[in-house]
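Here we show just some of the chains, and they stay where they sit in the whole.
Each chain carries a letter (A and B) given by its place in the written order, and its residues are counted from 1.
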Amino acid sequence: MNSPTYTVKTHVFEGPLDLLLELVIKRKLFVNDVSLAEVTDDFISYIEKHEKFPIGESAEFILIASTLMLIKSRSLLPELMLTEEEEGAIHDLEDRLVLYARIKELSQRLKPIFGKEIIFEKLPARNPSIIFSPDSKTDVGNLLLALENLLESLPKKETLSKVTIKKVVSLEEMIEKLAERISKVGKLRFRDLKHKDKISVIIGFLAMLELVKRGAIRVTQERAGDIEIESASITIPNYA
Amino acid sequence: MLEQKIESILFFRNEPVTLAELSKLLKVPRENLQFSISNLQKEYHGKGIVIVTDGESVSFGTHPVNSELIETLQKEELSRELGRAGLETLAIVLYRAPVSRREIDHIRGVNSTFILRTLLIRGLVERTEGAERGYNYKPTLTLLEYLGVTKREDLPEFGSAFAKIEEFVKTNPDEK
């Protein structure tokens, strides 16, 4: 009943776009791929701390996380070529974020006028002339039918759309492929990315990406599909 | 402006308002009101709505040239099909009376203000003073007779339909 994580989420952020926008605005940035790359880590670490979202929402969080990951990969490794679909996903996220920011601005314009100077419709007549006037369908059969249709359409527990589940399931796959492609660009390979959950896969991946960029790890390829990371930290030259 | 305020009040109240009441509401002496009202009467000259007064109370009314049109409208209103909204609202009132508007809204998932007004005017439902400040709605005797139902248990599937509504209301409590 009172799940603390749920409380935190609803009181702080209305979903992943809200969170992402807040992170961008907090750094006084405009929405573009540079700012999104910058806030990627914050975004992921927020999800990590609030892992127990309702399933539908965590799916949306993970989808957006995966797009951010693409953005960040590209910003760190400009040689990385993204597919048209991936580019599309990035643009779509940027467009959504810009639109959402605008909606928020507009909602702030509505806030001060809502319920301030109301236009009232007239009160219903106090003593209307009442004439018994059923219509052609006023009989017990049709009334029961109307009731049954209504009962049928009453809201039920939200089920996650199949599309979303499919997208989330394929996330891991996407990361593996991306890792493989990065390994080609960066001449390196990764250790097995099969973590216990998707978020740690993303986090592991991002952390690794960062390290690769800094040249802090060297990865050797044993055989196709098998990834190994070797720490290079001992050999980092010390310029101090 | 005084005229503006009078217009708003008369329109909103939708029934004759006495000068005494207007005077109290607007904190303005009667004479000023009389002056403004006669101004308004001139202003509305030639319009579809008119200001009617007997010197004691005032109200808006429709212009008599359109009385035939209004009669047609009235008849048309009463003979119109109730539609899905009307039938489902009426069904809820039948199966769950006495029921508040709030509960009807909650079950239907949409606002029922206007449709309930229609059902009232058409003599299909009536309201009784409810618990808090709201009204409760129940079917009229005429409707029950017309449907051939002497008690609501006679309604088809009464038990199971009632139980389903009950379950929904219980598992989806009204937040407010």
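Definition applied: a contact is a pair of C-beta atoms (placed from the backbone, for glycine too) under 8 Å apart; a residue touches a chain by one contact, two chains touch by 3 or more.
Keep in mind that what you see is a predicted model, and the values were worked out from it rather than measured.
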item	value
Stoichiometry of the full complex in this file, by chain label	A x1, B x2
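The rule is simple: only the chains that are shown with their structure count from here on.
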item	value
Subunit A and subunit B: spacing of chain centres that average the CA atoms, whole Å	46
Residues of subunit B touching subunit A in the complex	8, 11-15, 78-82, 84, 86-88, 90-92, 94-95, 107-109, 117, 120-124, 140, 142-143, 146-149, 155-157, 161, 164-165, 168, 172
Subunit A to subunit B touching residues, read off their complex	120, 122-126, 128-151, 154-155
